[in-house]
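The block underneath contains the structure these notes are about, expressed in structure tokens.
Partial complex: the chains shown occupy the same locations as in the complete assembly.
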Amino acid sequence: MIVRDEINNFLEAEFPQINGDYEIINFSSENISILNHISQKHLRPGGTVSGPTMFALADVSFYIAILANIGTHRSVVTTNCNIDFLKKPSPVNLIAKPRIIKLGKSLIVGDVFIYSEGINEPVARANLTYSYR
Amino acid sequence: MIVRDEINNFLEAEFPQINGDYEIINFSSENISILNHISQKHLRPGGTVSGPTMFALADVSFYIAILANIGTHRSVVTTNCNIDFLKKPSPVNLIAKPRIIKLGKSLIVGDVFIYSEGINEPVARANLTYSYR
Amino acid sequence: MIVRDEINNFLEAEFPQINGDYEIINFSSENISILNHISQKHLRPGGTVSGPTMFALADVSFYIAILANIGTHRSVVTTNCNIDFLKKPSPVNLIAKPRIIKLGKSLIVGDVFIYSEGINEPVARANLTYSYR
């Protein structure tokens, strides 16, 4: 498993547009958690967090879990994401917990649960497939 | 079917953060097309359009197709999106073509094909379910 | 939570065609496991279990988890299943572990992991949505 700083440096270079939105708050081989700082640009009328915000968080979190497992020197792309929106999130920060279920020879499959900070029930659950070489 | 201006006004109010990113370029009961103006903020290293950009386009396009069918006075939320990323998009504008497959009593199911402007093969295909009341 | 016998009786009536294929091997509010007795009719050339066998097991297992939670007197139908086939199963019995993630007012969302008996890594993972009234 690579170190957290290496991933942070990589993300700053790879995703400059979103730099500062995400923070790795847990990082071990057993447990990775990513916090998404929610601000005005992520909200929708009615005071809820937008769907694309949750999709982006699922995608970047799972990507970080992959980097943690295979390093930053491989070419990795999302091939599929299936996301269920389970309940309306409050307008607070989101926490994502990615998990790798299968690390195959060319496909990586897993899921991400997304929570409003401080609330136990998930607001969304995503299943992702990445291909890599 | 409601008129295009009514939808444009509604989108400006509902999604102020993305105002100007999207343009309805076809709008009939048979054929709706939405153009996504791609700029620096939508790109990733390697000169490709980000996954969250395509997800957001799929979501807003299908939402517009729903509004066109049921009007703007109902409460509608995305419950699921399954998106396949089929090929790396060029760094050009995207065109989305949403289609409603089932307009049920509480669920609306359909798909959206996304194209790089001027290219025939889709770069992504999304299937969406919305619930409404 | 209803008792196991009530569910067994219900399944015999509801699914006479598959009677005997499935066995509830764990049944508590925390942990439901369903065993699928694999025989010649479930196999494919190469000595593997067919995809439709795994789909059917995911569907019936999640249905049993729903019955355990809401009883047998409601009308419940599968509206969506997203299933990932993770590795080729051995030609042995399968074990399914269903889990309800959201029990909403009209939709129930959850997942099912499927294992070859005696092997730790899942062969398939399904996400299901049921609607009920």
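By written order: A, B and C. Residues from 1 in each chain.
Definition applied: a contact is a pair of C-beta atoms (placed from the backbone, for glycine too) under 8 Å apart; a residue touches a chain by one contact, two chains touch by 3 or more.
Keep in mind that this is a model prediction, so the values were computed, not measured.
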Oligomeric state of the whole complex, in copies, if 3 are shown: 4
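Here, only the chains that are shown with their structure count from here on.
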Approximate Å spacing (C-alpha centroids) for the pair chain A, chain C: 29
Separation of chain B from chain C, taking each centre as the mean of its C-alpha atoms, in whole Å: 35
Chain A and chain B, separation of their C-alpha mean positions in angstrom: 22
Where chain B touches two or more other chains, by residue: 79-80, 82
For the chain B and chain A complex, residues of the former touching the latter: 13-15, 17, 40-41, 43-45, 50-52, 55-56, 59, 77-85, 88
Interfacial residue positions of chain A with respect to chain C in the complex: 82, 84, 86-87, 101-102, 104, 109, 121-122, 125, 127, 129
Chain B-touching residues of chain C, taken from the complex the two chains share: 79-80, 82, 106-107, 129, 131
